[in-house]
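The other protein chains are all here in position, but one chain of the complex has been omitted.
Read from first to last, the chains carry the letters A, B, C, D and E; within each, the first residue is number 1.
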Amino acid sequence: MARSDGRAPGALRPVVLEAGFARHAEGSCMARFGDTHVLCAATIEERVPPWLKGRGRGWVTAEYGMLPRSTHTRTDREAARGRQSGRTQEIQRLIGRGLRAVTDLEALGERQIRIDCDVIQADGGTRAAAITGGFVALHAALAGRGPGGAPLLRDHVAAVSCGVVGGVALADLDYGEDSAADADANIVMTGAGALVEVQAAAEGAVFSRAAFDRLLDLAGACVAELVGLQKAALGLDR
Amino acid sequence: MARSDGRAPGALRPVVLEAGFARHAEGSCMARFGDTHVLCAATIEERVPPWLKGRGRGWVTAEYGMLPRSTHTRTDREAARGRQSGRTQEIQRLIGRGLRAVTDLEALGERQIRIDCDVIQADGGTRAAAITGGFVALHAALAGRGPGGAPLLRDHVAAVSCGVVGGVALADLDYGEDSAADADANIVMTGAGALVEVQAAAEGAVFSRAAFDRLLDLAGACVAELVGLQKAALGLDR
Amino acid sequence: MARSDGRAPGALRPVVLEAGFARHAEGSCMARFGDTHVLCAATIEERVPPWLKGRGRGWVTAEYGMLPRSTHTRTDREAARGRQSGRTQEIQRLIGRGLRAVTDLEALGERQIRIDCDVIQADGGTRAAAITGGFVALHAALAGRGPGGAPLLRDHVAAVSCGVVGGVALADLDYGEDSAADADANIVMTGAGALVEVQAAAEGAVFSRAAFDRLLDLAGACVAELVGLQKAALGLDR
Amino acid sequence: MARSDGRAPGALRPVVLEAGFARHAEGSCMARFGDTHVLCAATIEERVPPWLKGRGRGWVTAEYGMLPRSTHTRTDREAARGRQSGRTQEIQRLIGRGLRAVTDLEALGERQIRIDCDVIQADGGTRAAAITGGFVALHAALAGRGPGGAPLLRDHVAAVSCGVVGGVALADLDYGEDSAADADANIVMTGAGALVEVQAAAEGAVFSRAAFDRLLDLAGACVAELVGLQKAALGLDR
Amino acid sequence: MARSDGRAPGALRPVVLEAGFARHAEGSCMARFGDTHVLCAATIEERVPPWLKGRGRGWVTAEYGMLPRSTHTRTDREAARGRQSGRTQEIQRLIGRGLRAVTDLEALGERQIRIDCDVIQADGGTRAAAITGGFVALHAALAGRGPGGAPLLRDHVAAVSCGVVGGVALADLDYGEDSAADADANIVMTGAGALVEVQAAAEGAVFSRAAFDRLLDLAGACVAELVGLQKAALGLDR
Partner (left out) sequence: MARSDGRAPGALRPVVLEAGFARHAEGSCMARFGDTHVLCAATIEERVPPWLKGRGRGWVTAEYGMLPRSTHTRTDREAARGRQSGRTQEIQRLIGRGLRAVTDLEALGERQIRIDCDVIQADGGTRAAAITGGFVALHAALAGRGPGGAPLLRDHVAAVSCGVVGGVALADLDYGEDSAADADANIVMTGAGALVEVQAAAEGAVFSRAAFDRLLDLAGACVAELVGLQKAALGLDR
């Protein structure tokens, strides 16, 4: 099965990570995975959530939103409905867990970093773009803020969506592919190749262990490539 | 590392599935995984959600709740706070997807089955118990309702939580083990052994592909055992 | 008019009060009035509501909920609707007032006892069962906590619903009787036979003072019996 | 114990029922019980609530509110808090039940009458004033609307609050008396002297059956007087 | 075009400002502009909003509401809908800004004055009546409370609505005129004739600068007259 843009099954769409996009944020990144554009902005707050007070540790959390007309047909504005959807909450919890997994919360001290991920345009894979771009925003915000200049992040973290479409395992699904997928997965991994989070779901058909293994393989290669792009965007040695 | 109740790493807690527990429901099951007790009740509604009207297909959805004092320390009542938490929404979406994966929604016709999963007592693994018991409630509710008596469910579905605790892969974590886990996973599978849903997350430490593979192995064995218990509870030939 | 289960007009259904039902609560009771089953759980909090701070007194409050499928037809989950109904609020205020009426709030000190009453199965009279079982949970939670071992509860409190059905005064209405009642009343009394709360309402027809007096008579006898059952459940001398 | 305004224990405060107060409503009444002033306004809607559609019957419902500064110290505006309190809901349910008890809902047909009761100034007994004035508003709104000119109301309904203060049974408590009461009751009765609703609660001390009987006696006399005032306000023969 | 009540284009309706209307408030005024009646009540709170704490300054804020049946057809109760409308919020922000513009917030110290403006009956121009009456309530509440007896208000503030109806500029529109207006404006001015707030909107047709200038002229004359009435209501020298 040929992909509509001619990509190989394991290939990412053209990915552009533009650090410093948001003028006012402590760190930011516009993450573009093809036609999916997610603006990630980091805010440093000199306080922690109430339940964490006095423990000497920091916190990283994320919020996620979509512009109403980022989607093919308009999506209701959550602020107008007065409630974030279950999907939104699931996604922002995923992003937060992923970024915390590589952050040294003890060294961060009693500060909270809040990462806002807003989808300006959607074409599949927004949560993977949010995690990948959110890491860049977080890294930029924390640069030079560790005690004695020590790094506050232990490793990179990035994510990719994969899925089984027409029996074939594909990486970085666009919206059309995602809609046609029998199963899809969001896989979050570190620069060192460890797993941080795996969320796989049967959409149209249950899937075999073998198919799932193939998705994990594809993800590993994609995340390695994304980590390279993060380093370039941040001006780090690769 | 010995488990507090002496179980083998891959062993389930004592599991009891009591079908027909709720007097008024069309189908029900009290699912007990050790000290975790979840009451699952199925309601058949002769209508579908608005977005599905007129398409000739049915729907299965789930709601999840915890009694405030099902937990060690009291959990605020969500009805009093006026909002279901992100965790609750995530869990009920997971249960719904899992049960839909084995339901023939076309044959069901324009009906919605709603599965209420209420945690009476919690000791880890409530979402796995909810899916496993929810299937029994769903099966009981749908018995004999297919067109021409044809079955409306294509297969069984059951779930188990697994995790890495102190470097060891364990199945069916209790609350104490779950709190100490470096990584945990909820794995939903069919009677035929296919994957329906995998949700794995690093809690304290990222995890290797090899550790993850081990969790998937444990889950496969446990789900096979749970499917056997479902059949017994429903009075089906094994 | 014969009652469907052959009871005498003034007779209670079989009542079972099972103390200690909830593993994690400081005190608990599963109260079964026939097919009405209410799980009552007490939580001790070492703080009082904001408006009571610094006054050296404690508080007892109650929350009430119904499992969605505790009822003949499913009742929407209040957490999902984002709002407790007027009926729910009325009931939990009633339970709280009833339990506070026998509690020595000064001796309790700056602590709040929260009684969660959750209807597992409903067949009429849930609020009476909640008060009667809630007292057992409260008593169990407070045992031995008074200053110098002094009791924190001044008396027992229990409740029963009564009503006029087909012109006859009946005690402890089940759901079918309640639906057919012209008038019904919930009457809360102490072990010493004093009144704590009376709520009577014309449902289908207004009622005479004489009929109302008869309901109060029936309630007095039932509450005396319920207090005896509370003592037995708590292992107290009768 | 002398009452601050010199009233006899069973005497009402000066009561003024001013029909037609609200220019735009189909029926209205400003009910003044001493310094308690409640504006009651009836609206006729040519439709019934969804759950009553197609049954050929009507409905009467009530809403209740207090102006924020109707009270000695300011009460938060419920519209600003985004939620009606339990007390408000309890009161509006009570008013609605009381008015429905004397309305011929079959003859009313598929129409809903909504009675808004807004407290302009509060000095105790607002719910009794609301029921008593609400009846006048309802009567005025329904005049001449029955089929063939037949009356839609079967009888009058009025209410009074009573309580035990310092061991003495008193009728129509003002705010100061209400705050000092050991027990208080709201009693709703018809013109014929039948009971519609009784709500009695121990505030500071439980109460005896004898004391409760005395409150019911006082209420009977007061309601008879209030019904006379309703007739005068409506220009009916007494 | 003749006005229905024969007023000249620039004339106010009969305006009555009745100070001291609300028994419990620190200051109050029933403001009647023809058939529009707004009850304004001031509450002094010995604290400021959180964002103003510790700055040594006070605050004046307003809340606005309409009784459901103040209007020709019933308006839903905002407390029942659980949300204040955009219109309500816009109006209460307008009232608050208008009153703050003449208050010496530094001299007021860390106190908040809350002005509740509740529409008892509506016939156009409720926000102008609320500002004009709200000033009287505020003035009465603050009398003698300035440091060393110094005045806390720098000037009067009052408001009027004006509009273009059938091509003619009219002052103080009633409901019928307002509904027919091509453009309308609410203009808030001080006793010295300075502008505080101008809100003008095309309703049916855009409007010329010349027409707008004419509205401002009318407003100036009306506000001067309203300020005279405020002084009379407060017993101040004119």
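Note that in this section a contact is a pair of C-beta atoms (placed from the backbone, for glycine too) under 8 Å apart; a residue touches a chain by one contact, two chains touch by 3 or more.
The shown structure was predicted, so the numbers you read here are calculated from the model rather than taken from an experiment.
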| item | value |
| --- | --- |
| Partners of the unshown chain among those that are drawn | A, E |
| Among A:78, A:110, A:182 or A:217, the residue in touch with the chain that has been omitted | A:78 |
| Hidden partner chain, touching residue among A:20, A:65 or A:176 | A:65 |
| Absent chain, residues of chain A that touch it | 22-25, 28, 35, 39, 41, 43, 45, 63, 65, 67-74, 77-80, 82-84, 88, 114, 116, 118, 120-121 |
| Missing-partner contacts on chain E, residue numbers | 83, 86-87, 89-90, 92-93, 97, 101, 183, 185, 190, 193-202, 206-209, 212, 216, 220 |
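One rule holds for everything that comes next: only the chains that are shown with their structure count from here on.
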Assembly fragments, chain D aside and the remaining chains unmoved: A, B, C | E
| item | value |
| --- | --- |
| Shortest walk length in steps over touching chains, chain D through to chain E | 1 |
| Interface residue identity across copies chain B, chain C - same or different by half | same |
| Separation of chain B from chain D, taking each centre as the mean of its C-alpha atoms, in whole Å | 51 |
| Computed distance of Cα centres, chain D from chain C, in Å | 28 |
| Per-residue overlap in chain E, given as positions that touch at least 2 other chains | 82-83 |
| Chain-level touch network, classified as line, ring, star, complete or other | line |
| Touch relationships between chains, expressed as pairs | A-B, B-C, C-D, D-E |
